[in-house]
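Accompanying notes for the structure given below.
One chain of protein is taken out of this complex; the other chains stay put.
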Amino acid sequence: MAVIVKQVELSWLDRTYFWPIFKGMVITMRHFLRQITTRTKDRYTVQYPDMKREMPEGYRGLHELKRFEDGAIKCVACFMCAEACPARCITIQAEEFSDLNLTQGFEEKRPAIFKIDMLRCIYCGYCEEACPKDAIWLRKDYDLAAYDRLSMQFGKWDLMNTYADADQKDRITMDPSPSTQTKAGLE
Amino acid sequence: MTPTQAFLSGNLQAYILVALLLFVIGLATVLIRRSLLIQFMGVELMLNAANVALLAFARFRGGDVQGTVFYLFIIAVAACEAAVGLAIVVALYRHKQTTDSDRADSLRQ
Amino acid sequence: MFLIFALITLVGALLMFRLKNLITAGLSLVLCFIGIAGLFLLLGNPVAAALQIIVYSGAIVVLVLFVIMLLASHEEEKPEKPRGIQRWGSAVTVSALGVGAIWIVKNSKILASPTTPNVDPMTLNRLGASLFREHLVGFEIAGLLLLAAMIAAVSLVKREL
Partner (left out) sequence: MDQLSALLHMSPATLWMAFKVVLVFAGPLTLAALMTWVERRGSAMIQDRIGPNRAALFGKWRLMGLPQLAADGIKAFMKEDLVPPHAHKFLFWLTPILAFLPAALGFAVIPFGQSFQSGGQTYHLSLLDPGNGMGMLYPLAIGATAVYGVLVAAWSSNNKWAILGGMRASAQMVSYELGMSLAVISIFMTTGGYDPHQIIAAQHGMWNVGPQFVGFLVFFTCMFAETNRLPFDFAEGESEIVAGYFTEFGSMKFALMYLSEFIHLVTASALIVTLYFGGWRVPFVANPGVLLSVAAFLGKTLFFCWVFVWVRWTLPRFRYDQLMKMGWKVMLPLSLANFLFHAFLMFRRG
């Protein structure tokens, strides 16, 4: 498809160069003045490590493994996410779990090891869709970097704590012990 | 001031000597070197030797305005010479792929 | 001061004469011209010094260097044949001329007679007044000469007119 370029006939004012140059200079000066009079946070440029862009709804960033109020993991180690993962980055080892006193008392399995290799993950969100328990979410963190490959292997506790600070929750490093109170209530 | 001191601090004799030496070097360049461009520079040097002599005389013998006016005319001649000479060199290079004056001898048969 | 500038001038000229590489020869010619401009300053003629720099180093030598780069002949070519007679003949002539020149300058009575140099420096005003009052015809002829040279240069170099 050929494009016919229209020859623009310049007026004598345009052919002097000086008037168009003057107009262009007014434009650049307007940009300059606008830029120096805007405050830093209103400018187009996001000063990355100091400022972060708020990601839109539906953005798929770093994973979080959800937990119940009392700190017990929601995941039931059903392997659906590991099966759905096109990059094969999720490793799960299930363990039997028969203490019926926790929130999830009616479940029988939970992950002993839940590992995501963040170097392989493509953030497609299939694990989130596949999860029957809504236990894995991809949320808004995107600045994922480390100095070695090993620290990009996120284990179970890392994944449960990824958004702990953002949600103002406690960081947990072990499964909660059965509480006698709830045990009494159930009985 | 002894004559030697006067010479070293620049009297008329000293300036004329410099001018003469410049002229001789320019002449040697034109006669001995073969590249036309270098010969051309030699011609410039000879013109400048004339300039130095002219302005030195103008200074030490009075009438320095006239000397400078003549200097201007010499500059004009040098500029003409530069334009035409370089044009000839470029034309020769296009014709014979050389700037050597010895090889530009097609008139000599 | 005179010695310094005279040395710069002569060394520049000698380098120009000796250097095989055309570009370095051209640059030493510039050095020589700067020395000459210094000599003009010492002669109380700053206008001539400025013109020397502007016209000779700023225009003519730049033009020569430009042509050298354009023609891609940065080195002098090998001689076709030795031409011994011409080379040695011109060397002898030139050195005889040089020695004769030095002898003349040394023994000249007119040059050696002590004179007091004119001291007020040349200005553009005086030069212009003289140029346009007394040498107007010469000025016009120089203009014509420049025009003719320009036309000649263009007609020599342009491939199709």
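Order of writing sets the chain letters: A, B and C. Residues in each chain are counted from 1.
Here is the rule we use: a contact is a pair of C-beta atoms (placed from the backbone, for glycine too) under 8 Å apart; a residue touches a chain by one contact, two chains touch by 3 or more.
Just so you know, these numbers come straight off a predicted model, no measurement behind them.
Engineer: Could you tell me which displayed chains border the chain that was left out of the figure?
Structural biologist: In the entire complex, chains touched by the missing one are A, C.
Engineer: From the list A:Leu10, A:Met25 or A:Ala166, pick the residue that touches the absent chain.
Structural biologist: Counting the whole complex, the residue in contact with the absent chain is A:Met25.
Engineer: What chain A residues would touch the chain not displayed?
Structural biologist: Contact residues on chain A toward the absent chain are 18, 21, 24-25, 27-29, 31-32, 34-36, 40, 43-45, 47.
Engineer: Touching the hidden chain in the full complex, which residues of chain C are there? Just list them.
Structural biologist: Counting over the whole complex, chain C touches the hidden chain at residues 23-24, 27, 30, 37, 44-47, 49-51, 53-54, 57-59, 62-63, 65-66, 69-70, 121-125.
Everything that follows uses one rule, which is that only the chains that are shown with their structure count from here on.
Engineer: Find the chain most remote from chain B, comparing centres computed as mean CA coordinates.
Structural biologist: Checked the centroid distances; the maximum from chain B is A.
Engineer: At what distance in angstrom does the C-alpha mean of chain B lie from that of chain A?
Structural biologist: Here chain A and chain B have centroids separated by 79 Å.
Engineer: In whole angstrom, what separates the CA-based centres of chain B and chain C?
Structural biologist: 4
Engineer: What residues of chain B sit close enough to touch chain C in their complex?
Structural biologist: Touching chain C: residues 3, 6, 8-18, 20-29, 31-35, 37-38, 40-42, 44-45, 48, 51-52, 55-56, 58-62, 64-66, 68-69, 71-73, 75-84, 86-91, 93, 98-100, 102-103 of chain B.
Engineer: Quick one: in the complex, what on chain C touches chain B?
Structural biologist: It comes out as residues 1-3, 6, 9-10, 13-14, 16-17, 22, 25-26, 29, 32-33, 36, 39-40, 42-45, 47-48, 51-52, 55-56, 59-61, 63-64, 67-68, 70-71, 73, 76-77, 79-81, 83, 87, 90-91, 93-94, 97-98, 101-102, 104-105, 108, 111-112, 114-115, 117-118, 122, 126-127, 130-131, 134-135, 138, 142, 145-146, 148-150, 152-154, 156-157.
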